[in-house]
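Right after this comes subunit A.
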Amino acid sequence: MERLSLSGVAFLMYFFGNDQTLVFAGQSCATPFSMGRSCFSDRYERFVLNEMTPAASSTGSPANSQAKTPAGGALPITIRDATKAYGRIFALDNVDLDVRSGEFLTLLGPSGSGKTTLLMVLAGFTRPDYGSIKFGEREIVRTPPHKRDLGMVFQNYALFPHMTVAANVAFPLKLRGVSKPEMDQRVEQALETVQLGGYGERRIDQLSGGQRQRVALARAIVFEPRILLMDEPLSALDKKLREQMQIELRRLHDKLGMTTVYVTHDQREALTMSDRIAVINHGRVMQLGTPNEIYERPANRFVADFIGESTFLPVSVQDGVASFGGQALKVAQLPRGDHELLLMLRPERLHLVTNGEEVRDSAVNAFQAQVREMVYQGDSFLMYTELEDGTEVTVRGMTRRDMVSCLPAIGDAVQLALHSDDTVLVSAEGA
Partner candidate 1 sequence: MSDLALPTSSSSLAHSNQQELKRDARQERFVLFSLCSPALLLVLIIMVLPVGWLFWLSFLGEDGNFTLENYQRMVESKSYARIFRNTFEVSLLTTAICILIGYPLAYFLSQLPRRTANLCMITVLLPFWTSLLVRTYAWLVLLQRRGLVNEWGMDIGLWDEPIKLVHNLTGTLIGMVHIMLPFLILPVYGSMRAIDRDYLKAAANLGASPTQAFWRVFFPLSLPGLFAGSLIVFVLCLGFFVTPAVLGGGKVIMVSMRIATNIELFFNWGAASALGVVLLVLTLAILGVASRVLRFDQILGRGH
Partner candidate 2 sequence: MGKDKSFSSRSRAGIAVAAMALAAGGFVSGATAQEKVTIASWGGSYQDAQSKALFQPAEKATGIAVTEETYGGMSDVRLKVKAGAMTWDIVASGSGSAARAGAEGLLEPLDYEVIDVSNFYPTLKMKYCVGGDVFSTVFAWNTETYGENGPQSWADFWDVEKFPGKRAYRGKVAGALEPALMADGVPMDKVYEVLSTEEGIERALNKIRELKPHIAVWWSSGAQHAQLMKDGEVDMTTGWNGRFDVAINDGAKAAYSFNQALLDYDCFAIPKGAPNKDTAMKFLAEISKAEYQANLPKYITYGPTNKLAYEIGKIDKAVAEKLPSHPDNAKLQLPVDIEWYGKFEQKASAMYQDLVTE
């Protein structure tokens, strides 16, 4: 309590900039703002995420490690040339996509980008204009939905309101002629899997949103489909529940091991849950890759913009050297091709170098800027700065107890440092 209010006072003091000396404690401020990195002396020691996905790190178990594959094994999905036009709008525009057997693949894109259409084409509710869809070796593009044998969780759950929870879950089993004792046992098992054991006799309208979500899931997996489709299944839940369900869904996938195609427009959700993400826009796959690839090496401006926050600076390339405003850039990798290129600045990858200090590290690009505004967000802070050419650039840092002593004031000139590994150039296309 006390500490909190103290730091609050300190923050206010900082914010109104009425005590310069306190804010600028000079050299005593060993560690200005960094993101979990120690300080300038050993700065930019990179915490390498490598191929570890955020999802894997949050669940603590790498994908598929202990996968219990469904009967007959998970199935890969091969989508070729899938196209669907509504009038002049291409909801799907020659989509080619391979979903690996047993993977958790997320279709991520803004609203209206064609995610649902693609999912509906997979489920058989939308007939594409042309194209090929294969589950394993089987071409199913002309198979009616009820013969596709895949599980699906609808955005609004579509639980049958005239049936109990158990009857909902038993529905697919009944249609498959499963015997009564086996059915009961499998229903209960499925409900237990989604942590709803003993809820069988409830009516649907007696359940909370999260519980409905789980019933929908139980119903979609109870017949052990080899493919599971989910269309924004968590969008109706509040934030906390949504985050909890993200982890649960991922765990469940790891446990059951079916090929999962998941639709969301929430980039954080996609990053959290997926083995791979297909970023979609205007009915086209913009990039397919692991969350890390998508985040760290976006293929174009659209992907970079859609995932995470970024500021883009125009970059010119000459003789294999990229430069911004006359300043040559040390870059991780120079994209091939002769697209127009942009420098992507992620707020959390920029570091503040306080006045008087110079950046000598050879692997760092530095930019001159002026502080415009500061926003305190509890765990982190945002600093809005302006480059010399007038571009606004945001810097994000983690807050620390003693940070008040290290912060610059509004109007101060600062240097923004960017490690060459974080200096990513993206194609200006696809915006």
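The candidates were selected such that all candidates are chains of the complex that A comes from, given by their letters.
The rule is simple: contacts are C-beta pairs under 8 Å (C-beta built on N, C-alpha and C of every residue); 3 or more make two chains touch, one makes a residue touch a chain; residues count from 1.
What you see is a predicted model; the values in this text were computed from it and never measured.
The contact partner of subunit A in this complex, picked from the candidates 1 or 2, is 1.
The touching residues of subunit A, counted against candidate 1 in their complex, run 123-125, 144-152, 154, 156, 158-162, 171-172, 175-176, 203, 205, 219-220, 223.
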